[in-house]
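Structure incoming, see below.
Below, a portion of the complex is reproduced, with chain positions unchanged.
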């Protein structure tokens, strides 16, 4: 508890359960004067929304976001922005049989052991549905960043599904919006489609790896030692449901490199320092270097599958669990817009730490 | 700034530069009544201390820790514990020539762009020397955990150096203390020794991968959504110098798994739930499940190498950097005790969040 927030100055607290009346995000610390409209936030929510193609859950919710506070005449006032999304398509009866059963790979058992009770419907608070609130908050962060850092560009995409990785020689960012997987490699996207079809028919699911890059990040964001930019990015991504690993730049592969190979040599360009490579992923000593910030993370396969798995009940008796309900066979797909939102929140947060809570706005009289 | 702390209730703020008079950790939130002696903390610092074998920097410092506050008659009082380590072997002249040069892969340029000035001697605040303070703080956390969770056991070890991984079939935890690399596979340790010798002679360095496990962790530590146990562990490890990736349980490999393979089936054991596997790494929905907590992270190769690398100076002119000074060819080796310390701090922090700041102590009268 007291722990459903992230961010230092741009602070987001998400709230709500999968099958409660609503969920949302309390966004405290948006600088004043930012143009924020519900329809602009809705764009990002629509990107994440389920039920848009056969590869995501068939739960169909409009996920319509309402701004309840903090925006006046279309602009942020510097006070908390409350974003609410009503839950509308709640087929709670799908979950009645798991009230007393712990689904393997889910948070059911951990919540029970900690809290003694839980909202079991759809996973309650541990549902991936919580990420809708993050996407809404990320929309606010993007709106602020668009005003404060117009050259910033955040791009998320999937680079691996199961054992099948994209071929970086075929990388084409324009492809990302052209397939169901936010995949920058059209050939990989095609293979994934077939693979996922087969998996779903086999009542199985699969993991994925996502990459998010931010270009146009000014040097100097972050701080030494603990409140580092990379620390906060790692925490932000690891906090997304089902994420099991996070990398910056070279990531886990850095273990295999030598110092000569890993060094990003520095040159003087026309507009400041330039680098010969980006093994660092844009962060040096916890502070942005001016290079692209590159983060990657792995999402485990959806734990809710139609194949039986052994588990126990509340009374300790053995059982088999087949998780019904409408679930994504690859929950990683919808993690892409979530990760973009988290990147936006972290970058805005560190920008405001660096430049101040109002982002430089001052009022005048006379 | 304001960002040199970690932890919620057990809060550690490290301070100090590599070549200043001293460095240390301000530990706020240690429960009262814990037996803490300087010599017990020293054990952990000695484990991390450089100059102990030819594979680590030849900088020789006693790293003697002094307790300046918070401990009375050998026991913690519940007030802040100040831990100070004097810097004694400061060969700052090694660093004079980097005052105006930015070393590739180092934080020099990022610090300069953010702060406009920096203590360049030995990397100043960004030096791995800062981790001595973490190890001291971790010693306090271990002392508290020894009293509060006597069954808890934290073990760190190296699982990869360069491209050479350990063979898990040869895993023998008793081997960890028998070689220079905290390596549980004696054959790998032998290969690494030769490999590292050759690298050092070649003026090169190499990365590594570390694993830390904690057994005896009670179920129910952590919290949903953001202040998750795995979020905090990821942040803790990523905050260590030179770390570029963090994994929990199956980690990045989870991307390649299917849901059927990834499910940790649950059974009822004599003392509570047991699990058929531990892909989750002991954390479900951000909360400990009672299984071993397993974290892995990659350390990049030491950026300070004797091979020339291209860079720029403060005035923008081009230069070549050969980093003199006494540096670890594989900084990952000394990251092992640091990671154990971070694990101890995170676990104690979440234990105290769960049980309260005094850990259950109460005073009585009469």
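In this document, chain identifiers A and B correspond to the written order of the chains, with residue numbering beginning at 1 in each.
Note that in this section a contact is a pair of C-beta atoms (placed from the backbone, for glycine too) under 8 Å apart; a residue touches a chain by one contact, two chains touch by 3 or more.
Worth saying up front: this structure is predicted, and the values here are computed from it rather than measured.
Engineer: To what total copy number does the complex in this file extend, with 2 chains depicted?
Structural biologist: This structure file describes a complex of 4 copies of one sequence.
We take it that only the chains that are shown with their structure count from here on.
Engineer: Round to the nearest whole Å and give the separation of the Cα centres of chain A and chain B.
Structural biologist: 27
Engineer: Hey, which residues of chain A end up touching chain B in the complex?
Structural biologist: Result: residues 1-6, 8, 14, 102, 104-111, 113-114, 125-126, 130, 160-163, 199, 204-209, 219-228, 230-232, 234-235, 238-239, 241, 244-268, 273, 276, 279-281, 283-290, 298-305, 307, 309-312, 316-318, 332, 353-354 of chain A touch chain B.
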